[in-house]
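Excluded from the complex is one protein chain; the other protein chains are retained at their positions.
Naming follows writing order (A, B and C), and every chain is counted from residue 1.
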Amino acid sequence: MKHGLKVIAVGLALTVPSAFAGNGTTAEHIEAATAAYKKLAKETSYQWTVTVKAIKAAQKALDAGDDKAARELAHHAMALVEATRTQAKLESENWKMRVPK
Amino acid sequence: MDRRSVLKIAGAVSAATAAMFAVPRMAFAAYSDAIFKQKAGADALQNAYGANATTPSDQVKLKAPDIAENGAVVPVSVETDMDAESIAILITENPSPMAITADFPAGTKAMVKTRCRMGKTTQVTAVVKSGGKLYTASKEVKVTIGGCGG
Amino acid sequence: MKKIISHVAFGLLGLSVSAAVVAGPAEDRAAFQKFYENRFPDTPVADFQNGVYSILPAAREQWEEIEEFPPYELAIERGEEIYNKTFANGKSLASCFGDDGAVRGQYPYWDRDRGMVVTMELAINECLEANGEKPLKYKKGAIADVGAFMSYNSRGQKVNVEIPSDDPRALAAYENGKEHFYTKRGQLNFACADCHMYTAGNMYRADTTSPAFGHATSWPVFRSKWQSMGTLHRRFAGCHNNIRANPYKAQGEEYRNLEYFVTYMSNDLEFNGPAARK
Partner (left out) sequence: MSSIRIKAKDRKGLVDVKCLMKHNMETGLRKDKSGKKIPEHWIQDVSAESNGKVVFTAAFNTSISKDPYLAFAFAGKKGDSLTISWKDNTGATDSAETVIK
């Protein structure tokens, strides 16, 4: 149960892993999020609809010239990818607890 | 009700489509914008029945759910043991409240069942016309939106 | 824990078979069905095939009104036409599934030759393709109409999914479906079991979740929300969207295995499709 809450918390968090914060152009940040999403999709069967939406929204904001919003959305997408990965990792074992005996 | 002009329309329609559908000549009940496009229920009643003074009556049996499963298809039925000529159903919160009028010639039971659309939580009123007077029963139907099915 | 020890003990005694028997699908199913019987003691077991209406009397009343003249009757008619339509090669779906298509009870099944789960919808399309016809789209439209016709003629057939114990691949497919059912997915972090087992009957926003016991019996359904017919896999995809997980491909391996598991869990109920749902 604790694990479950953690996943939601990460998933909803808008803030970013700090290592990622400053460097690179916003376009690069969007690219990085897209690449991370694609990698996740290859490695697990877990993907969230919101991640794709965030990436698209980031691109749209960038195209509209809103660099700050685009960057935040790219970071949000990256956080969602990380949260999905955490979920996949936890669930690879945790599902067994839910099977009634 | 202008029965003759209704017959005329029905006749014309049936002539026009006889080759395709072989629609028999028959009298259609009178739809009219004056009843069904009215924004106020009382005006709709006035235009349908020539009166809008109503009396609540427990002899009017209105059946509708407390909470609609889906606002797009809410089962509603009205029935009465009174000797009735017509039944109407009004849905207060809809853009034009009058949903249906049903007329019963002699020998037909004063009962009608249908499925209605309700855009939001609303009062539903059944009106029975009997002996020139209007009797009613009302109830609230809750329409919820959102959730896995909504 | 005790159970594991006893398995080990059996194994040591040379009764290795019993481990598989004790912990296998049959035991899963017994525990699964028992869970719902305990959670909804007022619902007669056979009634679980009616979905959420088996536990919600107020909704049931409206559903029964709809069932007086259900919208899926038009789908059955359309389905019958498609079913009897002659292919370019002179055959028809009836050549594959018999005069009335009353074969619902045979699906889903484990196809030993191909090592995969075969559902009724998949079989319909394979029949079409084998006869040089174009396959149908899997979620709605003609496939749901034909399915409605075939299911209607199959009403009352017992759900009797088999997981052949002599083919480990069948058990693996079952286990894959089972894992899917109990695994949390999507941003909302829900497993099928969270909504449709452990909190079945609770309100989620404006809706009450249905028990998963009986989930697979009534398809295809006419759903008021869709204002059209849809297949079980259409609903699977809708559920995944709701929890913000990417849906899987209709009739892909993931959903076929999930159907295999969910239907097996409803063994001994009856197929009662098509049905009307909210």
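We adopt the following convention: a residue touches a chain if its C-beta (ideal position, glycine included) is under 8 Å from a C-beta of that chain, and two chains touch if they have at least 3 such contacts.
Keep in mind that what you see is a predicted model, and the values were worked out from it rather than measured.
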Chains in view touching the one left out: B, C
Omitted-chain contact residue, chosen from B:A99, B:A126 or B:V143: B:A99
Selected residue (touches chain absent from view) among C:E73, C:D100, C:E133 or C:E175: C:E73
Positions on subunit C where the hidden chain makes contact: 68-69, 71, 73-74, 77, 227
Hidden partner chain, residues of subunit B it touches: 10, 13-14, 17, 21-24, 26-32, 35-36, 72-74, 77, 91, 94-96, 98-105, 107-109, 111-118
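Everything that follows uses one rule, which is that only the chains that are shown with their structure count from here on.
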Averaged-CA centre spacing for the pair subunit B and subunit A, given as whole angstrom: 53
Subunit A and subunit C, separation of their C-alpha mean positions in angstrom: 32
Shared-contact residues (touching 2 or more other chains) in subunit C: none
Multi-partner residues of subunit B (each touching 2 or more other chains): none
Subunit C to subunit B touching residues, read off their complex: 58-59, 61-63, 65-66, 195, 203-207, 209, 223-225, 227, 239, 242, 277-278
Footprint of subunit A on subunit C - complex, ascending: 3, 28, 31-32, 34-35, 178-179, 182-189, 191, 193-194, 197-198, 241, 244-246, 248, 254
In the complex, subunit B residues that touch subunit C: 65-70, 72-75, 77, 113, 115, 144-150
